[in-house]
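Have a look at the structure below before the remarks.
A single protein chain has been omitted; all remaining protein chains appear in their positions.
When the chains are written out, they are named A, B and C in that same order, and each has its own residue count from 1.
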Amino acid sequence: MRRSSRSELAVLKETCRALVRVRGEESAASLSSLAARRYGLLTATDKAMFFRFLLADFGPSDSDIVEAIAAYQADASPSNAQALEMAATAPRQQLFTAMNTAEGGTACMLAMRADCVTASRLEPTLRPVERDLARLIEAWFNRGFLDLQHIDWDTPAAILEKLIAYEAVHEIRGWDDLRRRLESDRRCFGFFHPALPAEPLIFVEVALTVGLQTSIQAVIDAPRPDDSTSDKPDTAIFYSITNCQAGLAGIPLGSFLLKQVTDELLRSVEGLTRFSTLSPVPGLLRWITETGGGLAPEAVASVLANNAEIDDELRQAVTTACADYLVNAKRGAQPLDAVARFHLRNGARLEQINWRGDTSHKGIDESYGLLVNYVYDPSDLADNHEAFVNEHRVTYSSTIAGLLTSVD
Amino acid sequence: MRRSSRSELAVLKETCRALVRVRGEESAASLSSLAARRYGLLTATDKAMFFRFLLADFGPSDSDIVEAIAAYQADASPSNAQALEMAATAPRQQLFTAMNTAEGGTACMLAMRADCVTASRLEPTLRPVERDLARLIEAWFNRGFLDLQHIDWDTPAAILEKLIAYEAVHEIRGWDDLRRRLESDRRCFGFFHPALPAEPLIFVEVALTVGLQTSIQAVIDAPRPDDSTSDKPDTAIFYSITNCQAGLAGIPLGSFLLKQVTDELLRSVEGLTRFSTLSPVPGLLRWITETGGGLAPEAVASVLANNAEIDDELRQAVTTACADYLVNAKRGAQPLDAVARFHLRNGARLEQINWRGDTSHKGIDESYGLLVNYVYDPSDLADNHEAFVNEHRVTYSSTIAGLLTSVD
Amino acid sequence: MRRSSRSELAVLKETCRALVRVRGEESAASLSSLAARRYGLLTATDKAMFFRFLLADFGPSDSDIVEAIAAYQADASPSNAQALEMAATAPRQQLFTAMNTAEGGTACMLAMRADCVTASRLEPTLRPVERDLARLIEAWFNRGFLDLQHIDWDTPAAILEKLIAYEAVHEIRGWDDLRRRLESDRRCFGFFHPALPAEPLIFVEVALTVGLQTSIQAVIDAPRPDDSTSDKPDTAIFYSITNCQAGLAGIPLGSFLLKQVTDELLRSVEGLTRFSTLSPVPGLLRWITETGGGLAPEAVASVLANNAEIDDELRQAVTTACADYLVNAKRGAQPLDAVARFHLRNGARLEQINWRGDTSHKGIDESYGLLVNYVYDPSDLADNHEAFVNEHRVTYSSTIAGLLTSVD
Partner (left out) sequence: MRRSSRSELAVLKETCRALVRVRGEESAASLSSLAARRYGLLTATDKAMFFRFLLADFGPSDSDIVEAIAAYQADASPSNAQALEMAATAPRQQLFTAMNTAEGGTACMLAMRADCVTASRLEPTLRPVERDLARLIEAWFNRGFLDLQHIDWDTPAAILEKLIAYEAVHEIRGWDDLRRRLESDRRCFGFFHPALPAEPLIFVEVALTVGLQTSIQAVIDAPRPDDSTSDKPDTAIFYSITNCQAGLAGIPLGSFLLKQVTDELLRSVEGLTRFSTLSPVPGLLRWITETGGGLAPEAVASVLANNAEIDDELRQAVTTACADYLVNAKRGAQPLDAVARFHLRNGARLEQINWRGDTSHKGIDESYGLLVNYVYDPSDLADNHEAFVNEHRVTYSSTIAGLLTSVD
């Protein structure tokens, strides 16, 4: 019979205590494997109790800190500053380091971080545990260790089924849909870590097209290409980016992925001259609901009622409101819209707003079906990024500028 | 014409300053590559200047530390302890993290650590820089990420030539000697890191033999095996372990390697019942010189003169002195001999001392030609290790015990 | 606009003529690629015309044969026999050899053979062309060159989708069904040729079970295994063998595959003591229809009507008829049933007939739902095979013997 989770927790605690004490390889190897396996058997409640245990029993020693503070106050040398850092470092970091060496240890630590992010939302005092996990994971997943892999129909099924499971932007509706997204006029790239060879960390789906694309349905449901007759693509459309690992939350990989993929496409696909996203505007309708978005009250009502018959005037008004939202709506100095924040910070240019770009339920509900192209122009990225970071300046096209004139 | 190293240093400093400021991928990627490349062009003198720069300009902020101390003194919460840790953390860690992402970045960071170990020996105030490098490298080279590889004659020559270059215990005298060490009755294993696929971190050479081996020359110069007639080996002799990377100094991999290799041999070679080293005694003659080693003055003189004619009595006396040295000579609570310290701590048993075990110049000069077998008995390792760590107890065979009775 | 197939044929003929004339690598490489590509564009009608062209224009020279006959009749030396063989060898063999060197050449030759098998069925005079193709393909696909690959969920999707497409015995109903067949209690192996790395030539599906299995539905629809609780399997059930390449028709790979897979399973799965098929009886109902199968006329009528309610007596009678069919029904000296012929010739033992072993439409229609276990007992295979080949003796179990007593 299986042990109760409560007694699993007790055993896990004991294992953790042993693990930071013992040094011999013989014992350390088996203890860390035990700890990783036992962690996986805990219930959510017990996990929270485990994190409390790590907070209380694997924190730094107060007396060591007090002593290091005294030394630092006597002489603020680099060496004393470092001694203070060490004294304030929680021994749970050593525990996590040991557990990571187990077979399957890295996967366990990612799961623990994901659990701890959840737990510390409910119980913010657990945050120091979560922060310690985050720092170690950030070191372990240093971008120098990530492996950019081209994912196609020759990729193992065990990886491909994870794309289907993880895809967060435009649902993959089974193996046929997936296969279409891996044909000769499509590309898919993901980052992998050597310790998790079958787990994509983040992946991006790209369509190679002739001209800019304005409708996600046109991209996803395009007929299979006839390689002998197709025109040569000049544009790469990044139409979906998905973070796969909750345990990597807050560790930014997306910008690095886009840069690597752009470089790789430039290297391997002749004739590409344009790199653009086809992106959702996830916060648009909520913003209109809350602020009116500069629309007349009847227009707002009509949008929210999602009325099927829309005249040109309303269409124009909503598109203009979207431009206003993306360029001017802020939280602090940052764009309110998360997707805009990401691409603009990367140095992309807000290029174009597409009416009925996404006619799925999700698209209609989030943004009235609007989709946006952010253009990545390699020669402007660095400048745009600097302007965005230093002066909070959003770069946009003349088309967007035209829309915005009517706002003021 | 090549830039002078001094101006290289100035440019490198500027690059480092930019690197911790900038966030856009476009700039970060090229800056980190530049920094790595420029570091490689510095002279030793300039490297020391660079480390001083990192100490002074990339240290933590005093005012941040003072503020964090005050908060901690007001409320010694886990969260304030962590905030104190953060405040005391030097920004150079962030710089090293960025540089590690460059192409060739990990190799650069290992080189920098090796340089910094050297520099901080001469200039101990640089030690905080070295410690920061050490901690990051320890995280990056977490044992969970290391890859145990079987090295044989099918291994790329680019790796094999490094074995020849790195071998530190028993010199590999060219490709023929190397090939003999990779025949069907030999094994070689090394740890590799995914970011350095062609660089062994540490490797061990093993001879599969019938019975315990007592002479390194007999092992190294054994005739090539005739697989059709050879007896089945029952013993694995670990006759050489070499750490390859000065940048990993102090980050222990040897014990873990021995454990992994023992497991692998048990799995893949049928009939093995004994695992033993054939190890040098590097400090024996120095110890005899300094202490007399319990020998009569004429015996000491004879040993030091390295007199070729040795009678049985002297032979017995020197062997006994060696047992005494290995078991009883200490620095603090630890064995004085570094090799003994390593194997005994791993839980091995001091088994046997072999007269004329190594007749090379190096062997004669270090230990009068004595070699030692430390036996790794999987069923005793954990207990021996605990006894050694907790009670400083050395485990030895009855043969050694016999020698030691004459000491008291 | 695309060229008409007729003019494609004319160009192909010209290319073939050039290909056997030219020797320079520069021209040969492009001509063979052209020929392979053009062949792929022909219609079925044009392919038949192409084969007639190969028969007429690429046959051996009559005058050379006549001359070689004269020499042989003068002196029947080995050398003159060989000269006669050469004279009678059609130059189209040289053409096929050249086309096989093209990129994609081997796939083209397999397709050509498949086409030629079809064409020569309608037009038997084309058979010499088909035979020449068969002999070359047999040499190219020498079993020493085939690669046994373990196919599992880590196999590229491009290969897995071919299993779904090719499976000829028990249809794979999509990716979920396929995945079930590749779980930890299942095995799948295929032969691959180095020149066609993504094309299975033949594959076998195996279930690892506790005890002999008697129902294909129980095997295919078994719940996913819980590895922590499952009993250790003692039996390997080969429940499906599929030849994938029409171009390899008549080149036997199945027996060799079963032998290799049995060896591999013995090596890799501990505890296996039994190897058995779960096989259809494809010709049973046709045989009963044609011969009555020793059944009473009403029984035959009832079987053919596929009447759902079946009493024990009928069940017994049909099972006995099946045993009689498998053991005694012959074409020449060989078993009439193709599946029986294959396994008995391999040295397997007819073990057991399973009522309602296959309740699918196909199973009911072919064999009234009966399935058969042929047991591969490694220690008896060679003897059984010899008895079968030399004395046409069928080996069967005592259970089958019991059924057969009632036949006589």
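Keep this in mind: contacts are C-beta pairs under 8 Å (C-beta built on N, C-alpha and C of every residue); 3 or more make two chains touch, one makes a residue touch a chain.
Just so it is clear, the model here is predicted, and its values are computed rather than measured.
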Displayed chains contacted by the hidden chain, counting the whole assembly: B, C
Of B:A74, B:A157, B:A305 or B:A333, the one touching the omitted chain in the full complex: B:A157
Candidates C:S79, C:S268 or C:S406 - the one touching the absent chain: C:S79
Positions on subunit C where the hidden chain makes contact: 23-27, 29, 55, 59-60, 62, 65, 69, 72-73, 76, 78-79, 81-82, 84-85, 88-90, 97, 100-102, 105-106, 125, 127-128, 131-132, 136, 138-140, 142-145, 147, 194-195, 255-256, 258-259, 345-347, 378, 381-382, 385-386, 389
Contact footprint on subunit B, counting only the chain that is left out: 153-158, 160-161, 174-175, 179, 198
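Keep in mind that, in the parts below, only the chains that are shown with their structure count from here on.
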Whole-Å gap between the CA centroids of subunit B and subunit C: 58
